[in-house]
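Report on the structure given below.
With one protein chain withheld, the remaining protein chains of the complex are depicted in position.
Labels A and B are assigned to the chains in the order they are written; within every chain, residues are numbered from 1.
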Amino acid sequence: MSKTSLGNFFEDFALGQQIRHATPRTLTVGDASLYTALYGCRFAVQSSDFFAQSVGFERAPLDDLLIFHTVFGKTVPDISLNAVANLGYAACIFGVPVYCGDSLTARSEVIGLRENTNGKTGILYVRTTGENQKGEKVLSYVRWVMVRKSGGARAPDPVIPDLPKAVGVETLAPPDGFDAAGWDFELSGESWRWGDYAPGEKIDHVDGMTIEEAEHATATRLYQNTAKVHFNQHAESRGRFGRRLIYGGHVISLARALSFNGLANAFRIAAINGGRHVNPVFSGNTIHAWSEILERIEIPGNNALGALRVRTLATKDAPCAGHPDKDEYGKYPESVVLDLDYTVLLPR
Amino acid sequence: MSKTSLGNFFEDFALGQQIRHATPRTLTVGDASLYTALYGCRFAVQSSDFFAQSVGFERAPLDDLLIFHTVFGKTVPDISLNAVANLGYAACIFGVPVYCGDSLTARSEVIGLRENTNGKTGILYVRTTGENQKGEKVLSYVRWVMVRKSGGARAPDPVIPDLPKAVGVETLAPPDGFDAAGWDFELSGESWRWGDYAPGEKIDHVDGMTIEEAEHATATRLYQNTAKVHFNQHAESRGRFGRRLIYGGHVISLARALSFNGLANAFRIAAINGGRHVNPVFSGNTIHAWSEILERIEIPGNNALGALRVRTLATKDAPCAGHPDKDEYGKYPESVVLDLDYTVLLPR
Partner (left out) sequence: MSKTSLGNFFEDFALGQQIRHATPRTLTVGDASLYTALYGCRFAVQSSDFFAQSVGFERAPLDDLLIFHTVFGKTVPDISLNAVANLGYAACIFGVPVYCGDSLTARSEVIGLRENTNGKTGILYVRTTGENQKGEKVLSYVRWVMVRKSGGARAPDPVIPDLPKAVGVETLAPPDGFDAAGWDFELSGESWRWGDYAPGEKIDHVDGMTIEEAEHATATRLYQNTAKVHFNQHAESRGRFGRRLIYGGHVISLARALSFNGLANAFRIAAINGGRHVNPVFSGNTIHAWSEILERIEIPGNNALGALRVRTLATKDAPCAGHPDKDEYGKYPESVVLDLDYTVLLPR
């Protein structure tokens, strides 16, 4: 029997199956520095122990998306090594803050399966959970992905999970003990509080960031994500695009970092309601982003924090002053690469 | 009102104005490792806790230029987002050593303003101070920069600050408790002490280092420096050079790292007397450097340490065996990119 894994195919998954993923991972200040160096994030809570302590954290928590990428990366060898396409995310909730020194593990449950009519692929739905060394939940999300069949004939009855359009406010996990009085609006970079944003408001984040091969590959290795399309130019030169594809999460992190200009006080991602990578991104592309405020949400019993539901769109090689968006038929311009619906927390 | 900042224009500044900069930043061993990986520094005090403790430090302090870049980066969104050119530095003094875990903040005072006769730009002079979480000064420097006007008509009376040609020895802040007896001249890499250098001496640092886009962009993001010209190839392809410009501080750090070969025991930058970026640097350029010893300075009451005033010139794509320099009219060859006048400390 071969010692080498070629990854799972669609037939290898069963409804209700539980998978514990390798490799456990201790995140450190080394990862935090690399994250800053890869994206140029400037959110004060994640940048300064002193600032974080002033508003009630033990010390600077790690960036929420670093947690997401780390947990996501662990699932790749089991879930998506034979994926044709990553179709979507939903119901993503961030749990307790993760601090340097915490050790994360990830596990997934198969919650849906539907073979495609072509008999060559199927849609797999998994709920993935990330936990720290104390067994506390740091992240939970649903992802669906189109996976190749290995040639088997089995066509299970389709099971498609019910997924919420947005994460309910009652399931958000705002950080305990947050103290808005300690928030310094000069040090944080902007004066806007939760109440200063209005639904319908559109914000062009102005700046652009060009991606190099060495950058996205370094990031994706940091997350121990093994998806082949990001790393192997020899194989990809013969593939669909002739070149390496950039990990979608890398683009999410760039868009989030760019969103600082206009959303500097949105210090925490509480949830990702849904997200789609609508066009591929390659090395050499310059990413811009803009956001639309979808909803202003009160957190019951919490006077220190409020939530904003935000939609951030990222583009390649196209500034966002005109807020490029999908058309009335739902079709995106070629320049738009990401449409992310998520919920952030701000001081009130 | 727009949530997004486009940066300040010349008219937005007033003499005596105080600016507290975002984002506060805790520096860590993660930043130290990245700094080593980006420049290949080999100074023993910054590389080894054990060595640093042998000469009287708590543990390895962070590289002086990492402190400079971090503090400088914070000023960019407020000071130089609309800068046409970074004109010079002066009176830069390094204060208490910065250790991993220290949290830095930066503030600036406007100390000079002079509108240019074209009515389109003006020269802004600021004194910037970096402090740690205890309020101790880690760095202070003056910088002047040409900033665009936004179109306003105001022409304030010009105020130009008096700036010293060099930082006086009495204002240097040599590290407390430095113990030259613990210095191991094998481990530090060279046998030369302070007294072994003579004014007029010229040193070719021999080695060259080529810069890649991913490297300077990663460095500049690590410093949370948001100057657009370094990051956005889409915009720069239509700009003056057709490509991204490399952050001048990146070149300073490379020159300093290269200077190890000949100045290995110059373990601390005490001051930067002045500095000019005399030609632009781009990805693909190979940096070499050479130095001239300008002055040997006794530090009053200190027998353990001495100071050297040094001028280091860096070139692109040109070795420095011939000590390329400006001509009698003050004109630099195209190959010279940096002329830095600074003061370093060595064991006596």
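Observations on the structure shown:
Note that in this section contacts are C-beta pairs under 8 Å (C-beta built on N, C-alpha and C of every residue); 3 or more make two chains touch, one makes a residue touch a chain.
Bear in mind that the values here come from a model prediction, so they are computed numbers and not experimental data.
If you put the hidden chain back, the residue from B:L263, B:I299 or B:L313 that touches it is B:L263. From the set B:R20, B:R42 or B:R296, the residue in touch with the chain omitted from the display is B:R42, counting the whole complex. In the full complex, subunit B makes contact with the omitted chain through residues 28-34, 36-44, 47-51, 60, 186-190, 192, 196-197, 201, 203-210, 212-215, 218, 261-264, 284, 286, 317-319. The chain not shown here touches subunit A at positions 2-6, 20, 22-26, 28-31, 33-34, 77, 100-101, 103, 105, 133, 212-214, 217-222, 224, 226, 228, 231-235, 244.
Just so it is clear, only the chains that are shown with their structure count from here on.
Remark: subunit A and subunit B have CA centroids separated by 36 Å (rounded to whole angstrom).
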